[in-house]
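Only one protein chain is missing; all other protein chains are in place.
So that you can tell them apart, the chains are marked A, B and C in the order they are listed, and the count of residues begins at 1 in each.
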Amino acid sequence: MTQMTQRRNNIKDVQSSCDERGIAIQKVGVSDVHLPFLIKTKSGSFQSVLAKIKLTVDLPQEFKGTHMSRFIEILSDWSQKPVSYREIENMLTDTIDRLQAKRAHIDIHFKYFIEKTAPVSGLTSMLDYDCVFSARLVRGEHLDFMFGITVPFTSLCPCSKEISQYGAHNQRGIMRAKIRQQPGRFIWIEDLAEMMERQGSCQVYPLLKREDEKYVTEHAYENPKFVEDVLRDLVLVLRKIDGVQWFEVECENYESIHNHSAYAAHVETVER
Amino acid sequence: MTQMTQRRNNIKDVQSSCDERGIAIQKVGVSDVHLPFLIKTKSGSFQSVLAKIKLTVDLPQEFKGTHMSRFIEILSDWSQKPVSYREIENMLTDTIDRLQAKRAHIDIHFKYFIEKTAPVSGLTSMLDYDCVFSARLVRGEHLDFMFGITVPFTSLCPCSKEISQYGAHNQRGIMRAKIRQQPGRFIWIEDLAEMMERQGSCQVYPLLKREDEKYVTEHAYENPKFVEDVLRDLVLVLRKIDGVQWFEVECENYESIHNHSAYAAHVETVER
Amino acid sequence: MTQMTQRRNNIKDVQSSCDERGIAIQKVGVSDVHLPFLIKTKSGSFQSVLAKIKLTVDLPQEFKGTHMSRFIEILSDWSQKPVSYREIENMLTDTIDRLQAKRAHIDIHFKYFIEKTAPVSGLTSMLDYDCVFSARLVRGEHLDFMFGITVPFTSLCPCSKEISQYGAHNQRGIMRAKIRQQPGRFIWIEDLAEMMERQGSCQVYPLLKREDEKYVTEHAYENPKFVEDVLRDLVLVLRKIDGVQWFEVECENYESIHNHSAYAAHVETVER
Partner (left out) sequence: MTQMTQRRNNIKDVQSSCDERGIAIQKVGVSDVHLPFLIKTKSGSFQSVLAKIKLTVDLPQEFKGTHMSRFIEILSDWSQKPVSYREIENMLTDTIDRLQAKRAHIDIHFKYFIEKTAPVSGLTSMLDYDCVFSARLVRGEHLDFMFGITVPFTSLCPCSKEISQYGAHNQRGIMRAKIRQQPGRFIWIEDLAEMMERQGSCQVYPLLKREDEKYVTEHAYENPKFVEDVLRDLVLVLRKIDGVQWFEVECENYESIHNHSAYAAHVETVER
């Protein structure tokens, strides 16, 4: 026993004292933890991201409290290894073991960058997507893994186009999808983003030269879509993802003619 | 027929055209609408609040789009009448009728103020609570109404108190509850806030004189509570609310010794 | 002397003890205070708003601290009276007196609503504008009062229009102005908002019927403006405001073809 451990052992462990309210807590842990994390990329490499994390476990009714510092130790360890679906499972197994729990949950929010190629000039630039890995592991069961992504896009209003002599109001919108696949199935961020951003009136790009701007303007005008159209096309796309069991999709247009948004949402459990 | 209606009728109604994708949309409408709203108070009066609103209806598979301007008309009308549980039901009935829908949902987020009396000086001041009315109405069914509130409080760490020769770290925390009661039952914001804020180490107040500061400091020190303790006491309190069918509770301590939060959460369907 | 005052007097006033670092503090007080406030309207009435407030005074080098509870007492008192330029001056005079200070500063952020009339249907609805009153008073001097407002608008890109066969990308943008006028001069929120929102490609409205949507679509297409154009037209407008001494203006377009904004800014001291 080291001197350090001895010293710690002399300090009372209040958390481990007994609780008599008879309430097992479903989730207890840490939230709003900011850490650099490494996310595995489709190309076989990894990307360093800024993660905002919530990590919790269940707490049996007989214990007064959990041991908060262990969550930070776990996250510190895992922040240094490239992660994806499989590593998230290992991280939660690790959490269950180190906290002597039955269940563990994690939410990792991060901005992820994907290279976009401008449609005419072919110039490349990095576009940012808000992503979330949201996972739950019950000891002895399969990982319940949900992956969420927010994709910006251009929407152009079919009504405005139809009723106006010229022009049509358009705006930036965002599509959010959250999907749960069968255990063992996994879709790359890059692949889901690409499938989704085709469903708007046009894609957005950080870098557009004049010839590109002409293209995206005309392309959006040729593809007018209500928020409802985008949502329906997303539903069709998400249903086809390999092994998808459940998905939730939202679409929000930051209307250029209003100070509020047009909104549509849909949740579906996919029959197999 | 007025001249105005004639003019509008000459403009094509793209939204009403037919859609062939076979997808009925669960929610379509407006989000991020900011409006003044009048919320009924327990005392029989009302409070003018700044509301952030999402209002949606379902859309049958055969229609291409909904009529977005009607949502704003409905909200504009209702923003001028004091509302509570019963009026939210009427607002959603109105929405279902005017949008020719089967279901309508609304989320109204607002800051609500309640007068607090300082514990020793007896001086009064107004404390702000983040609230949400979240309701769903299916034509011909009972209103599904959820009420949520975020209550700030002081938490003082039992471990820190126990192991330290003097002092104990404490901090502001927030408790969030969302409850669903049996149809027809309703709890006032004032009553739920009061029940909840008793569960921290101490309540917070905007205005405290020195004699009050002495009181809250000592009171918190005498009532050390982990985030788990606060959560468990909240669970006990929420279970007893008249006709409660379901609740969700979260507790988050903005730790004074860390740059992250301690967090606990629990969801429960109450057996009756 | 009341019993309460006696009790308070028996508690040591640490704030009034002596400080020896020789540093007079420029601003000390409270921030992130949320309170309902009443803002005077141009029509002679007032509007109840949700205010977020920072209120500070200077602190002479010989005192250790200020008396924080007095700021809340002052704000609570003033939250119940309709305020505008003149009342802000009185509030700061009151603050200087009650805190025995030489200078006081206040920032009041609030959403303010103005009725907008749709351009063709004539229907009315309430649009939200983010506003700020930012004022400083030095004992014995004139009030230094700055008024800021954020106005949403539609911008349509001249380049996109010019180079494309049809359509033109457009988006919501916001213009922010902050102005300081000669002592005694004051411009109503309603008047500044109206002058500013004419400078975009088109104004935005919460409620638009189809005939209005046709109008705003075509009107924006007929008035293409870069972020630079809007900024320059704002500069021309702001220079002409009665007694304006200084202004700052920003313009930000939430580009529909990018995931970032186009931005322009300008600060000017007006020669008289």
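What we mean here is this: a residue touches a chain if its C-beta (ideal position, glycine included) is under 8 Å from a C-beta of that chain, and two chains touch if they have at least 3 such contacts.
Quick caveat: nothing in here was measured; it's all calculated off a predicted structure.
Student: Using the touch definition given at the top, which of the shown chains does the missing chain touch?
Tutor: It touches the following shown chains in the full complex: A, B, C.
Student: Touching the left-out chain: which of B:G22, B:P60, B:G122 or B:G167?
Tutor: B:G167
Student: Could you tell me which of A:S43, A:S69 or A:Q100 touches the chain that is not displayed?
Tutor: A:S69
Student: Out of A:A135, A:L156, A:L208 or A:C251, which is the one that touches the chain we can't see?
Tutor: Candidates A:A135, A:L156, A:L208 or A:C251; residue touching the omitted chain: A:L208.
Student: Given the contact definition stated above, which residue among B:I39, B:I108 or B:A220 touches the chain not shown here?
Tutor: Among B:I39, B:I108 or B:A220, only B:A220 touches the chain that is not shown.
Student: In the complete complex, which positions of subunit A touch the hidden chain?
Tutor: So the residues of subunit A touching the unseen chain are 4, 7-8, 11, 13, 33-36, 47-50, 69, 72-73, 76, 79, 111, 113, 120-123, 125-126, 128, 206-211, 214.
Student: Determine and list the subunit B residues touching the chain excluded from the picture.
Tutor: Within subunit B, the residues that touch the unshown chain are 127-128, 152, 154-157, 159-160, 163-172, 202, 204-206, 208, 210, 213-214, 216-218, 220-221, 254-260.
Student: Touching the missing chain, which residues of subunit C?
Tutor: Output for subunit C: 11-12, 14-15, 19, 21, 23, 25-34, 54, 56, 59, 64-66, 68, 72, 158-159, 162-163, 226-229, 231-233, 235-236, 252, 259-267.
Note that only the chains that are shown with their structure count from here on.
Student: Report same or different for the subunit A and subunit C interface, where same means the shared residue numbers exceed half of all residue numbers found there.
Tutor: same
Student: Compared with subunit C, which chain's mean CA position is the farthest off?
Tutor: A
Student: Would you mind pulling out the distance in Å between where the CA atoms of subunit B average out and where those of subunit C do?
Tutor: 28
Student: Starting from the mean Cα coordinates of subunit A and subunit C, work out the distance between those two points in Å.
Tutor: Measuring from centre to centre gives 35 Å for this pair.
Student: Quick one: which residues in subunit B touch 2 or more of the other chains?
Tutor: In subunit B, the residues touching two or more other chains are 11, 33-34, 72.
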